[in-house]
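One protein chain omitted, others in place.
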Amino acid sequence: MGLILTEDQVILREMAKSFFEEKSPVERMRKLRDSRDETGFSRALWKEMGELGWLGILFPEAVGGAEMGYGELGVVLSEAGRLLAPEPFISTVLLGGNAILLGGTEPLQKELLPDLCTGDRLVSLAFQEQGRFAPYSVQTSAIREGDSYRIRGNKIFVLDGHVSNQIVTLARTAGSTDQREGLSLFVVDADSPGITIERAEMLDGRNAASISFEDVAVDASRVLGEPDHAADILDAVLDRATVGLSAEMLGSFEEAFERTLEYLNTREQFGVKIGTFQGLRHRAADMFGELEFARSIVRDAQNAIDEGRDDIAECASGAKARCSDVAQLIGGEAIQMHGGIGMTDEEEIGLFFKRLKAAEITLGDAIYHRDRFASLRGY
Amino acid sequence: MGLILTEDQVILREMAKSFFEEKSPVERMRKLRDSRDETGFSRALWKEMGELGWLGILFPEAVGGAEMGYGELGVVLSEAGRLLAPEPFISTVLLGGNAILLGGTEPLQKELLPDLCTGDRLVSLAFQEQGRFAPYSVQTSAIREGDSYRIRGNKIFVLDGHVSNQIVTLARTAGSTDQREGLSLFVVDADSPGITIERAEMLDGRNAASISFEDVAVDASRVLGEPDHAADILDAVLDRATVGLSAEMLGSFEEAFERTLEYLNTREQFGVKIGTFQGLRHRAADMFGELEFARSIVRDAQNAIDEGRDDIAECASGAKARCSDVAQLIGGEAIQMHGGIGMTDEEEIGLFFKRLKAAEITLGDAIYHRDRFASLRGY
Amino acid sequence: MSPETLEEFQQGVRSWIDENLPADLRVGNRKDLPGDSLGKWIKAVASKGWVTPQWPTEYGGGGLDRKQAAILMKELKAVRAPIISSFGTSMLGPTLLELGTDEQKQEFLPAISRHEVKWCQGYSEPGAGSDLASLQTRAVKEGDEYVITGQKIWTTGADKADWIFCLVRTDPDAPKHEGITFILFPMHQDGVEVSPLTLIDGSAEFSQVFFNGARAKANHVVGPVNGGWTVAKRLLQHERTTDGGSEGGITGALKENLTDIVKREIGLKDGILADPTLRQRLAAQELEARALSLTMRRAGEELRSGQVGRDIGSLGKYRWANMVKNEQDLAMAAMGAQGLGWSGPGFEDTQLERTRAWLTTRADSIWGGTNEVQMNVIAKRVLKMPE
Partner (left out) sequence: MSPETLEEFQQGVRSWIDENLPADLRVGNRKDLPGDSLGKWIKAVASKGWVTPQWPTEYGGGGLDRKQAAILMKELKAVRAPIISSFGTSMLGPTLLELGTDEQKQEFLPAISRHEVKWCQGYSEPGAGSDLASLQTRAVKEGDEYVITGQKIWTTGADKADWIFCLVRTDPDAPKHEGITFILFPMHQDGVEVSPLTLIDGSAEFSQVFFNGARAKANHVVGPVNGGWTVAKRLLQHERTTDGGSEGGITGALKENLTDIVKREIGLKDGILADPTLRQRLAAQELEARALSLTMRRAGEELRSGQVGRDIGSLGKYRWANMVKNEQDLAMAAMGAQGLGWSGPGFEDTQLERTRAWLTTRADSIWGGTNEVQMNVIAKRVLKMPE
């Protein structure tokens, strides 16, 4: 596969661009935040995207999907990222949906994925238990009792967990904290007795939940993949979600860069446009370079998945490490170059800045992913 | 103590400045290098400095020293560094001399230090055995046999080892490689049977030796401090040498910065002085800031030793970490800003660049010293 | 009556404080001080003239000399008394004392000394930023009044202010520094509209102020008409010497020691911070803070000794801003996802505060001279690079 968009992808991009520009200007995200909307995004818009086939891009036709690839999904995610649309692509499609796709039995897939593709079902993945990203660091336990498991523990940072129908939950069925082995994944209904879901508002206006499980009973048929060996599924899911998130970030920092460039090119100080100052010009050239390098590496990571290459994990970590760094660079420069006005909530650049910070840390920051890349490369 | 020079130190600086400008322009160092001078520095100039009392600054009056402090020595070292004088301050005064001062018995001090203060005796410290700095990583062994020890092993990077009268040698008398305990220091005469000293020319035109010890016999009276506990002396010596080296580096990168600034302020391109370009101006401002921060932290480290404070080690590692970073920054920018002409051996800025690289790595680079600082700070 | 000695003065201050300062105010400058208590305290301090201890008594000041004033401050701080200061006491007052007419002093200073009238500062404008002198707010003379049209931004406390000291353009044809006038007028009038500005950290201490035919008396011009730039610069010098005042100004560092935060968030393993990359960054950060503080100390020593080469004090604002920002970045990195909270459960209050502080400090490299302006100044004034 190439590193540029195919003709079909160009058409998809134009569609997505018009869609978000028309239906989801940045102002919409701000209103959802300021009104403390109880969902935090638009269910109607989400269903519209379902109708357009975008939610099912990754899923087989058998369950109502479009059976396309990360190249296509990345195009949509980048355009969503450009205008900070907060719809639950990461939580429902890339994390929850992917877990069911990669680990679920056929009956589970048939039960859950068709509604997910239409936008009627929301699914979150609950895996994180601490602030610093460490996916195997799991203390939540699941104990087998006859045909079911009882889950006990606490999860944090469950994206969009407050509105999900199912919470795919990572729990320890063997081994000790931090061990890769001994983990299992369960599809837990959000309304199961013993679950408490508390919504928290995030820096970027999006939502994540703290979820506590007090002896929540789950049927053994709701296990994804083999018990004790869920890390294989988890890794694959996280790699794919990481690539998707990177594509979204690409759109966000590209837009932040464009807006900053536009500001430099129009804002005057001391009688001249500030974009004429060499110091700022060189920094703009550097941002441009970083941005374009990020684009190349994200496209390659998408190809790695779509081609089924054996370096998916390396590419995913490489993409996220780069995108996290670029998010930090462009986010920071965008505020600095906008000056005082960039500090106001009214100016939209601050919304980009916050989203970029949240995305930088979500699914692991640059340090985590360079570390992982090094391990994958054998050093 | 203050962070600015005392009146006496200002006078000393003016003396040292005139001395090096008159007797040791950078051209002298180049000639020593190009003629492959067999000593690698000027013994005559070294003795002159002995007469001026500079070699004995650290040593007690009882052995012919001036009994002053690192504040004073730092002033001389910075001026030496400004003109890249290659005389053996680091090897003979800061490493070898300090080892005898801090660990030697009174008879040993009386035997060795007076000649050292006059410039008639040269002493090196042989401790390093690998490229990456790791002072406890010692495989050279010393085995007790009656009243003497037999040393066996190889040392590298022994500064000025090819001309030293004594080689203060770190060897393992107990424990295993990398252990801090079990090390001992021996004053070994350079002409002892079994020693082979091979001179190597370094990047910066200075010299370091590879030394092999094949069952070299040393009398037990030539041990510095307690056998097996030499690390306490070694640490103190390395801290002091590190602060001295940092003072020398300060002079070198200050001069490199001045020359670069002068170049920016005179060189014209496209009809204007290149120092008018904001990109270069901002980088110059950054270099200035780094340079001045380095000066503050070096002065404070000198004070820490001279006041006998309990944070000498922290200050020494802090100073070297900073100076190594600044050396890399200013060295690199100096070449880049001089453009093509900076790439020629003829232009002196390249000599600064090379010396700064060598000094950056000598006695541990910034990573090593930040690591050590973190350990000292308890994290 | 023999002149009071400093010791006697100090004793007097101590007993006066003992009598007048209630226990519930001995907690330092906090925002939630009990209103009644505070009101009484302010009245008591004002009655001695000690809100403005060095101002002449005729304007409600304390008439103290520098040494006495220093003793007063020391004693107040010793018992953690709330410090009463305002734009009036720290900025406008000193400027009026120096450059105002007798009528202006009589009219405005006593109310400032009583801490009764709140002032705000109308300097910055949208579109001006670092280039303050390019301001566009117009003032046109009509009889013995000026009619003012334009817009100010970053006005601290404008929503609570009674009066404003304001830079306006009175001669649009003159070179930009020469057509500016410094003028005073009331905020509570038609033609003045205040619109609070929310910042990215959620705070709302600043406002935009819109003038649409606001009126100022011609005799409320301070200094010469079209000579306001000089007055403005003089006032900014007062601002600097009084450390920015308590309202607004540049925002501060972490409440808790950075090293403690990182150690707690990351944890130690065999006595070593569990993340080696953050360990290196933390060491670098601690060393940067030390170097900054040592350099500022050295700048002071150089100044006092007269041993001045290049002005190293000029680095202060720039390096300080970067240091504070990096400190917050590092705290954020240590918190990971725990640093992404805005509200709701799952986050400790200190974590939420730190996240806001991280946002607040983004302004440190912008306000009070952007990093870029500071670098320009260093290149030009300190390094004497050609232009």
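Letters A, B and C mark the chains in the order given here, with residues in each chain numbered from 1 onward.
The working rule: a contact is a pair of C-beta atoms (placed from the backbone, for glycine too) under 8 Å apart; a residue touches a chain by one contact, two chains touch by 3 or more.
Bear in mind the structure is a predicted one, so any value in this text is a computation, not a measurement.
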Left-out chain, listing which of the shown chains it touches: A, B, C
Selected residue (touches chain absent from view) among B:K31, B:K110 or B:R132: B:R132
Sole residue of A:L3, A:A44, A:I143 or A:A220 that reaches the chain not shown, by the stated touch rule: A:L3
Option from B:F157, B:F186 or B:F213 whose C-beta touches the chain left out: B:F157
Chain not shown, touching residues in chain B: 128, 130-133, 156-157, 198-205, 208-210, 268-271, 277, 279-280, 332, 335-336, 339-346, 350, 353-354, 357-358, 361-362, 365, 367, 371
Touch residues of chain A, complete complex, unshown partner: 2-5, 10, 261, 264-265, 273, 275-276, 278, 281-282, 284-286, 288-289, 292-297, 299-300, 318, 321-322, 367, 370-371, 373-375, 377-379
Residue numbers in chain C that touch the chain omitted from display: 276-277, 280
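Note that in this section only the chains that are shown with their structure count from here on.
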Farthest-lying chain, centroid of Cα atoms versus that of chain A: B
Gap in Å, rounded to a whole number, between the CA centres of chain B and chain A: 52
Inter-centroid spacing, chain C versus chain A (mean Cα positions, whole Å): 41
Chain centre separation in whole Å, for chain C relative to chain B (CA means): 47
Residue list for chain A, restricted to those that touch at least two other chains: 277, 279-280
Overlap residues in chain C, where contacts from two or more other chains coincide: 372, 375
